[in-house]
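Yeah, one chain of the complex is gone here, protein chain that is, but the others are all in their spots.
And then subunit A:
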Amino acid sequence: FYLTPPQVNSILKANEYSFKVPEFDGKNVSSVLGFDSNQLPANAPIEDRRSAATCLQTRGMLLGVFDGHAGCACAQAVSERLFYYIAVSLLPHETLLEIENAVESGRALLPILQWHKHPNDYFSKEASKLYFNSLRTYWQELIDLNSGETTDVKEALINAFKRLDNDISLEAQVGDPNSFLNYLVLRVAFSGATACVAHVDGVDLHIANTGDSRAMLGVQEEDGSWSAVNLSYDHNAQNEHEVERVKMEHPKAEEKSLVKQDRLLGLLMPFRAFGDVKFKWSIELQKRVVESGPDQLNENEYTKFIPPNYHTPPYLTAEPEVIHHRLRPQDKFLVLATDGLWETMHRQDVARIVGEYLTGVHHQQPIAVGGYKVTLGQMHGLLTERRARISSVFEDQNAATHLIRHAVGNNEFGTVDHERLSKMLSLPEELARMYRDDITIIVVQFNSHVIGAY
């Protein structure tokens, strides 16, 4: 039993989304041309989330991928809320005041973000009021704290991450009179999510990363070849600095039990994450919240279970590591992706495949022999090379889809093998997770002309 190519395509393309930055007067003045995104589930339902939005009260664009664990609740909440926290952190004092006044007097609110969403990317209607109130509290505090200094992007990103995680934690502790919402905030807090977020404003690219998703820059060298530059560090056991950090934060006596089998406390793969209050709250707090919580929570073995060697919480933080990069004309694109991609593909291959895809689509000129001396062998070599380059390109209109096709279907020769692709995509739900993880990818394409003009 095999899936036909059209069936494969319909699976791969189900979640694809593309956005092109609109042009004004025939010119795109943004350093971003647009982005392609897509996700392929392995879990049912998928635990990855993605977000993209344009900041309307400041300049810049926000893009992020979120990898949930122990359910999708936390990743969902972070995908809905984090960009508001970042946008608010970036807003100047006057704008914050204006917004607060508008809310206070019931006037129409200035829009803060313009979302670029696939129809499958949803926002929770029930929680919007709750989320809004938490956000308002945050900006009220920012107004009160008015430092008078211009906002530093790096600081704003760190603050926003930490604040949101804090709010998630608080909402779970306080609870909600509405039983549905009460259960929701608890699920959000007890599940977890990593986040890898890019903020692009002109030539200034900031990557804020928490966890083991990854940001990678695709650079075209002078000879036309492609190379990859990492713009984030994975927060996991493979990162020595990260292991070092965790050990520094806890007494020496715990050194041996902190990281076991490459996992935090022998349980958690990422070393930084949103939610996951089981790694953040004290034992007493956890027990109190679980016991007073709804039955569903009480009966859940996972939430009741206290990690072993749990002595000096918190063990986990949502604080991101922020990297700033000044974009150059040779920086052609940025890939944000959850670990589902990076487990199967080396970043160098990712750079090459996306680079060739983005350029190949536009630059496959017809060949003419004209008056040149060309042998059949030379021509054949040239044609097979061209063919290999475009083989699967024509099927995809989306760089992220193209990358997923390669990630899932690549054979040992680095080319897409339909049979393999078909097999991988037709795995039954319960088996899929054993062969692959959820994959979420955003490919942002930069505008070299605009960047070169800075």
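Just a few scattered comments:
As a working rule, a residue touches a chain if its C-beta (ideal position, glycine included) is under 8 Å from a C-beta of that chain, and two chains touch if they have at least 3 such contacts; residues count from 1.
The working rule: contacts and distances are computed from a predicted model.
Chosen from "Ubiquitin-like protein ATG12", "Folliculin", "Pyruvate dehydrogenase phosphatase regulatory subunit, mitochondrial" or "RPP14 protein", the protein name that UniProt gives for the omitted chain reads "Pyruvate dehydrogenase phosphatase regulatory subunit, mitochondrial".
Here one chain is not drawn; of A:S282, A:T312, A:T384 or A:N411, the residue touching it is A:T384. Of the candidate positions A:L145, A:M248 or A:V369, contact with the hidden chain is made by A:V369. Summarising the interface, subunit A meets the missing chain with residues 364, 366-369, 373-377, 379-380, 383-384, 386-387.
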